[in-house]
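Here's a structure for you.
Let's turn to chain A:
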Amino acid sequence: MDTLGLLNYAIFMGVLIGIYALLSLGLNVQWGYAGLFNAGVAGFFAVGAYLSALFTAPPVPDRIMGWELPTVVGWIAAMVAAALIAWPIGKVTLRFRSDYLAIATIGVAEIIRLVLRTEDLLSGGVRGITGIPRPFGDLPYEWSQLAYLALTWAMVVMIYWALERQLAAPWGRMMRAIRENEHAAAAMGKNVEARRLEAFILGAAIMGLAGAVYVHFMRAITPEAIDPMMVTFLVWIMLILGGSGNNRGAILGAVIIWVIWSSSELLTDRLPAEIATQAKYIRVFVIGLMLQLVLRWRPEGLLPEGTHVRRSS
Partner candidate 1 sequence: MNPVLVMHQVRGGYGDADILHGVSLTVNPKEIVVIVGPNGAGKSTAMKAVFGLVKIRDGAILFEGEEITGWKPDAIVRRGISYVPQVKNVFAEMTVHENLEMGAFLAKSVKAEAFERIYTLFPDLKAKRNALAGSLSGGQRQMVAMGRALMLNPRLLLLDEPTAGLSPKYMEQIFRICRDVRDTGVAILLVEQHAKQALAFCDRGYVLATGSNRHEGTGQELLNDPEIAQMFLGG
Partner candidate 2 sequence: MSGLELINFYVIPGLISGSIYALGAIGITLIFGILRYAHFAHGDMATLGAYVALGLVGSLALSPWVALPIAMAITALVAVVLDRVFYRHLETRPKILTVMASLGVALMLRSVVQVVWGVDPQVYSTGIVRAESYGGLMLRSRELITFATATGLVLFLMAFLRYTRWGKAMRAMSDNPELARLCGVNNEAVTRLTWVIAGALAAAAGFFLGINTELNTMMGWSALLAMFAAAILGGVGRVEGAVVGGLVIGLVEELSVLVLPSQYKMATAFVILILILLVRPQGIFKGKVL
């Protein structure tokens, strides 16, 4: 690969890592702060991606919307849409133990995927949605790429900073109190369920944002673009490895896992065709195994949080 190609690849990696960092931060709000197991991360990501696309892309017959609004509007719409989906799911299942939320989120992600695949009116069908605007898109190609990389990481830093501030604020202290000792917190009159719902919705909105950032980078989206299980699972292992409950850990995990994941892809791509496909599944196996190993030997992750990480069930 020549230098230009290498540079492009590095930028691509950088943006993807940034997007996964956003997903991990969002998941950390749900899991690290509130102990919620969202097994449908990809669903919120997809909703954010498609909504932002629909708000900002040009109109096309047989497909709704295409309002060519500014990117910023798309991104906000993405966050709102993800939040709107999270709200009823959380309302129904948060009364019960985390397992039920996990099952429901699997269902939500599946349904979203189903709808996107079936309703061409919404999703543009197999062709998907194209012509999505890119901020700084008018610049020469390399500069446009670099600018987007900077923009992505600016978002990551912004979200990180906002979350850290929330943690230090009364809201964060209350979340920690609920996590440490739910019964005591409830006895003190804290509305545990409402706080958890807040965390769930906030995390979902961040995931929606990640979807929007992705879609404006790729400039197009099709239903096949996202493999829900892999996306969800990768984000989870990023968070667990990096250190759940810890925003820095979330970002670190994203970096490490994505580097491992994409380098292994580079490796397997070079293998002869017969074993290349099998190697693909071996990669998945290894990632699954990694999660087990981390859960066994370093469940607090690489950057453990100062205080106790998981809430008791």
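With respect to how the candidates were assembled, all candidates are chains of the complex that A comes from, given by their letters.
Convention: a residue touches a chain if its C-beta (ideal position, glycine included) is under 8 Å from a C-beta of that chain, and two chains touch if they have at least 3 such contacts; residues count from 1.
Quick caveat: nothing in here was measured; it's all calculated off a predicted structure.
A.B. asks: Among 1 or 2, which chain makes contact with chain A in the assembled complex?
C.D. replies: Here chain A touches candidate 2.
A.B. asks: Candidate 2 touches which residues of chain A in the complex?
C.D. replies: Touching candidate 2: residues 35, 37, 39, 92-93, 95-100, 102-104, 106-108, 110-111, 114, 117-118, 229, 233, 236-237, 240, 277-278, 281-282, 284-285, 287-289, 291-292, 295-296, 299, 310-313 of chain A.
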